[in-house]
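Provided herewith is a single structure, encoded as structure tokens, for subsequent inquiry.
Rest of the complex left out; these chains stay put.
Letters A, B and C name the chains as they come in the text, with residue numbers starting at 1 for each one.
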């Protein structure tokens, strides 16, 4: 059984006058935040504000860079070059590092968002470019990536000695090969399902796939969603589940 | 007479497929570059590329943050709050700092662009917010500002102990109070006028105002324009003028 | 007493993944919608979708053009030229006209948004440019404008024979000169206040100013807000008030 686990959540996804997610409501239940950097969501004010709130809640902050597509929320794949991918990570992570510096904080990790994640899953050229950027941007770089961490970007990161932290998604289903079955709409998350998945994983290191098989995964963090209709309820239930089985909730140390 | 002077120039003002200015043509004649940060001009690829070229030419790089107005090239005043101003500086400077880090370089200075400069000239509230941001973003912060440096932002910076470097504009006319008379269109710069203004300033510390009076100004840098039809010619002529009168061209040390 | 009155509401203010306002909830209570056109809010999909819903509810649709400032929701004044103002109206209204054409609908009116409204209130040069654009874009142009309609844009429109429809804001306070006292935050609207203001205006043609004086205003429409926490409740209460006093709710005919 895992003695402790990290809980991360995407945050800072408001844009100007448009609000998204209940960041303040979620913060008491998480240890790490992935903060959007202005390309698919967020803006300079929101980023600083999110860092400030994270500091108040003693939450570690990582960058959540996306493709330059506010209109599509970074969820549409775009045919970018490795040079683009490198520069987009540098620009966005730098903007967040400065936002963190205003609060006396430092960057914790990097986790690609949406369609940027998708293209970095499969393209070795884009992955190589992004791994190089991650290496250059931090003295203690960490990549967050959904377990199993055998995709293009985590592979490129490991080759460079960048630490890769695997994640489990409590509210998503898994296929027999350990891949996520993404059918997320903004419906309510099934609280019992999410808590059972968390409990099983923490106690056995395995998730149950859709075909009933058990799949072993290597993860140090749970990724929970903050923009669903019952996100805070889910977060609270997962917290209670972890407390009940004696698993401490604490951040990944850099 | 001044023994040495710095020459700075706005750079990295291309955007995606649109090119602006002849950065490579200008670099042999300058010591310091003010690089746009994506709000009024530039983009992540252009920023990294400009830092790389600056390194090749041993040019110091500062941030040239602007208002979020690509369509207006940051030249239209916008009614922003001090919180906006603070966050816009943090975001843009951070993005440039990371671009510099990829080249093993560090931020040299900060110089506001266009209408952002204009509102920081007169508003003490915006100036206070930006001075605080500058202080937080660098261990050895420097502000570049057109002499005389008595406007709102340089005043707020000096109060915080931030070094302020005054600039002379060789191709612009001055009023009797030392203020710039901006009537820049993209016509040719009068090379003889620009060289005479540089020579007079370096030898006497004064510029000749439009009414014929001589105005004493405190400056350590010349700001030359890189987007005019004869910019490279002007730069070369100023270089020769400075060599002829025995004034060394070298960057402002941090 | 007025026999009938129009009720208009800003709509289509979502942007991509970010939702704003309860358009569907408000539509049963209004006769006319002011649809954002992509510069300060909305996007191509949202615009067509809003037109489709308006058609289902037999609601007339006008354009709500704003300044090009998504980040600031078009609420920050920008120093634009008359040529800019003209072109921004043409572009945005054209985009909405085509959206309407997909539903077999035609443009009903034009109503400037936020800071665009503000600069058109005072600048005769900008007002002249926008009035010319309005004239060119429609065979039966109508301008919606808060009563009293003596500001720069409605004045320029009247000179060209463009019909100007004055509006009353049920939830806002008025000064003794008839101007609006805008202190809108997203707090709850006082339903009783709003209904009383509507009732008084419909029965007497007057609103009560903050100093207790009664101010005569010339209006054919009520503008209600759709983005407050109790907007639908307010709309329903105003509908009931108008029914109680026998004032028909119907659109302004073109």
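Note that in this section contacts are C-beta pairs under 8 Å (C-beta built on N, C-alpha and C of every residue); 3 or more make two chains touch, one makes a residue touch a chain.
Note that this is a predicted model, so its numbers are computed, not measured.
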item: Number of identical chains in the entire complex, 3 depicted; value: 4
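Just so it is clear, only the chains that are shown with their structure count from here on.
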item: Copy pair chain A, chain B: interface residue numbering same or different (half cut); value: same
item: Centre distance in Å when chain A and chain B are each reduced to the mean of their C-alpha atoms; value: 39
item: Whole-Å gap between the CA centroids of chain B and chain C; value: 44
item: Junction residues of chain C, two or more chains touched; value: 71-72
item: Residue ranges of chain B in contact with chain A within the complex; value: 38, 43-45, 47-48, 83-84, 86-88, 90-99, 101-102, 133, 136-137
item: Residue ranges of chain A in contact with chain C within the complex; value: 14-20, 41, 43, 70-73, 75
item: Chain C-touching residues of chain B, taken from the complex the two chains share; value: 68-69, 71-72, 76-80, 115
